[in-house]
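Complex shown without one protein chain; remaining protein chains in place.
A and B are the chain letters, set down in written order, and residue numbers restart from 1 in every chain.
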Amino acid sequence: MAFEPILTRNVGNPDVRTVAGYRRAGGYEALAKGLATEPDELIEQVKLSGLRGRGGAGFPAGVKWGFIPKGNDRPKYLVANADESEPGTFKDRVLMEHDPHQFIEGCALCCWAVQANTCYIYIRGEYVRQAEVLEVAIADAYREGILGDNVLGSGFRLEMQVHRGAGAYICGEETGMLESLEGRRGQPRVKPPFPAVVGAFGCPTVINNVETLCNVPHIVSRGPEWFKQIGTDERNTGPKLYCLSGHVERPGVYETAIGATLDELLERAGGMLGGRELKAFQPGGASAAILPADKRAVPLDFDSLAAEGSMLGSAAVIVMDETTCLVRATRRLAAFFNHESCGQCTPCREGTNWSEMVLDRIEAGEGSAADVELIRRICNNMGGTTLCALADAAVGPLRSLVDTFGDEVEAHLAGGGCPLPERRYFEEAARV
Amino acid sequence: MPKVTIDGREIEVERGENLIEAGKKVGVQIPHYCYHPRLSVVGQCRMCLVKVEGMPKLQTACTTQVMKDGMEVKVDDPQVQEAQAGVMEFLLINHPLDCPICDQAGECGLQDYSFKHGQAFSRFEYDKKRVYPGRERIPVGPHVLLNMNRCIQCTRCVRFTEEVTGTGELGFFQRGARAEIGVFPGKQLDNPLSTCVVDICPVGALTSTEFRFAERVWYLDKEPSICTGCDVGCNITLEHREGKIRRYKPRANPEVNDYWMCDYGRGTFRRYEETPRLTTPLLREEPQAEPQRLAWSEGIRRLVQQLAALGPEDTSAFLSAGFCSTEEAYLLRRLADAVESPHRGTTLEPGEVRRIPNPQGGIEGREAAPNRRGCELAGLTPGEGGFSATDLTEGDAAGKCTLLVVADADPGSRLHRPETVERLRRAAFLVVLGWGESPLSAVADLVLPTTTHAESDGTYVNCEHRLQQFERAFPAPTGARPAVDTLLEVLAVVDARWRDLTTAEVFERMAAEVLAPAEVSFAGFPARGLSLGDGEAAAG
Partner (left out) sequence: MANGAGPRLGEKARKTLDALRERYPTSEALLLPALHLAQEQWGGWLPDEAIEAVAGELGLAPAKVYGVVTFYDLYHQEPVGRHRIRICTNLSCALRGATEIVETVADELGVEADEVTPDGRCSFTGFECLGACDIAPMAMIDDEYHGPLTPDAVRRLIRGLE
């Protein structure tokens, strides 16, 4: 079944990087239509569509918009989350590089819906070129009357500003991002108050992921009913970008209806690299529990994966073949969380650090039988005890290692280290 | 006001009150490190996790506000205890456990909670502890040392310099397990309140340069007192051992110094160590002669004799410098009354501006003496046609006096400037009551040793006209007597009603006379002091 691309329909068409070109491809019609719609009606449409956040948490976008207080006593903001930093994730980069105006249009519609006059696009600092693409597109949009004092002649004022981050995973967390935007360390805030009430600069703020916002013009154009038809069920609707990486023949972004299985994605990506056997995969980025190969037919949507004890997250599907040592893979992820923990909360600061040390010694053959129990305890003490979800994210792969792949850990403990040789990728590639 | 139930105990609290504060009110101590009532709430140490009925996860008590009736909170709960033990374990895995050489030992949040909420063992025995090489003994400022190995990253100190002093010397650097606190290279933690970060540091990461290794804190006795460094009158806990003040710690009073005090004030107790004490009455028969040591009875007799000898042609004057207690000043005033002298005064002791933040925006002291207003309240102001303090200290009024009694001779006073000493010495007979040797006591005809605020009870009136009480912490050295006792004995000679009174009784007489109709007793003195109304007008 060929899925007709929606979000990535303009990928490979450099013409759409200008307003004129994007218009030729049907762009900004949704914005015109949206501006002719009452803001509340727009929020209602997005609610009806069932669109859930594509950044990781899967919160219904329309509901989030609905939390923004009415009235104009304080400025309101949209902060578009382009801080794509979840390991394995690169879909937003593709969306911004290839179709910046689709993103700008989505932002503009959101701003109209919640009556925000300012949109900041918080883009990760490493995306230098992508920030440039956006800045060029935004300048073009100002010239063409898409942004500025009078959006498409509607009288609506909208300012848009690209704000570059500087390299910190935690800034992808909503309130860490707001702190960073305001010029501080990206340390997540105490919630409540939630950003919808006290967000950027103390004002009501919507924070949405790039992909989430890119869906909006299509919902406005084609209606929430059309959108709802796509996907697994009414709680898992719309198109979805899956980022396939790791041991697959053709890593990349694959768009399909939400709820594709790994097997379906592998088929489109040319199968496993070198025809090897699948051992395990992370369906939703570094934070998701690692699933064994026999979960390959599970629909990759919010609820099906939650039922498996994992999560859709950012839909970054990291594929690992039979040569992969899962202790080593998990240790790499633990190192990542240790590196990225902001350092505020005791359990996260100490737990991410400690878990990396424990995995280090297990991998080096210096672990002891008590270490399995220790990992479980660290997980228990980290999980659900912190300000933000980073500690829970760190627990995801860690817990699945001992629960699902305990035999691999046992093999390390029994054999005095890793039973699998470290794979020398390029030596091997040269042999083939 | 909404009601909340904590461990089965119901209490009504202000809307928006957090659970740590609500817990205090019902006697439930919820352990915490990063929370401090005067700092922004960051909810990051995670020690105060509690169970809130209806919430799926444990909540931090510091960030959970009581907004409406019916919240049910469990602190004494296995799940909460497990979380607390988990946080303690995380905090201790990298802690050096160098308590034997740590100044914080005995008043350390880690020690306290690990007994109460931790486990008896550390899982980290076989792992290497994280250390910060070269960061174990950094003087971050003139008064504060940082040992990063002991830090638990609660950031109270950072928030203090950002939010309370607004000076921002301290920062939170790096990230995750490498996170540390410090000053910017080349800068110092040198704001006037810098040592407060030592008070609020829950562990031994920040210690006081001055107090370092001075004492084990469990050997110290503590008494509520008032700092004598200026007229703010910071409420303090006076910590002492063997008749010596070892340190001052701020004692919270939101009406005055809140949780803070300045570095200057903190160091002022040293004057009581550095100045040689007067411990026996002294009499100088000839101006340049070596003083003669008198028995107390003889000392008192000499003063009584001088007073009795005053004839209608004689002039007597009574002067205080604002260092003595209100009760002493009151008795001195009564003494002046007894000899019908209108010559009464209290000198103004200008000092540097000392500003302490508090919830009202702050309090500012500008005088070097703690109790000018108390002395004036007690009546040490000129009567009709009387000499003022200025007449005595800067004019030639003293030269006209047959008898001049200076009721206090704190070495910090401007009375000890050579030109002032010279002027005061012009009196025919100069009596000095003081606790320490001073240029003035060195030339006095009669010296009567007194006590410090640490050795007597009393009250001061601060710059905002708040009457505050201090209590005796330890006995005076042999030979020194509270001025109250000395003055009472002298007064009793002329009027038996002054016989054998206590300081409390003196206070109550004074209160009845000058504070009426305020009802206040010395024994039941309000902990936050007693506001006497606003401004200078109150003192006249």
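Heads up, the rule we're going with is that contacts are C-beta pairs under 8 Å (C-beta built on N, C-alpha and C of every residue); 3 or more make two chains touch, one makes a residue touch a chain.
Being a predicted model, the structure only gives us computed values, none of them experimental.
Q: Pick from B:17, B:89, B:103 or B:169: which residue touches the chain that isn't shown?
A: With B:17, B:89, B:103 or B:169 as choices, the missing chain is touched by B:169.
Q: Going by the contact rule already stated, which one of B:187, B:425 or B:509 would touch the omitted chain in the full complex?
A: Residue touching the absent chain, from the options given: B:187.
Q: Identify the residues of chain A touching the omitted chain, counting contacts across the whole complex.
A: Against the left-out chain, chain A lists 75, 84-90, 92-94, 124-129, 159, 161, 163-169, 180-186, 201, 243-247, 251-253, 282, 286, 316, 318, 320, 324, 329, 332-333, 336, 339-340, 342, 422, 424-426, 429.
Q: List the chain B residues touching the unshown chain?
A: Touch with the absent chain occurs at residues 161-162, 167-175, 182-187.
Everything below uses one rule, namely that only the chains that are shown with their structure count from here on.
Q: Taking the touch rule as given, give the residues of chain A at its contact with chain B in the complex, in rising order.
A: Per the stated touch rule, the residues are 168, 185, 190, 338-347, 349-354, 357, 374, 377, 380-381, 384-387.
Q: Of all residues in chain B, which touch chain A in the complex?
A: Answer in residue numbers: 41-47, 49, 57-58, 60, 63, 82-83, 86-87, 89-91, 93-94, 123-124, 127, 130, 152-153, 155, 172, 174-179.
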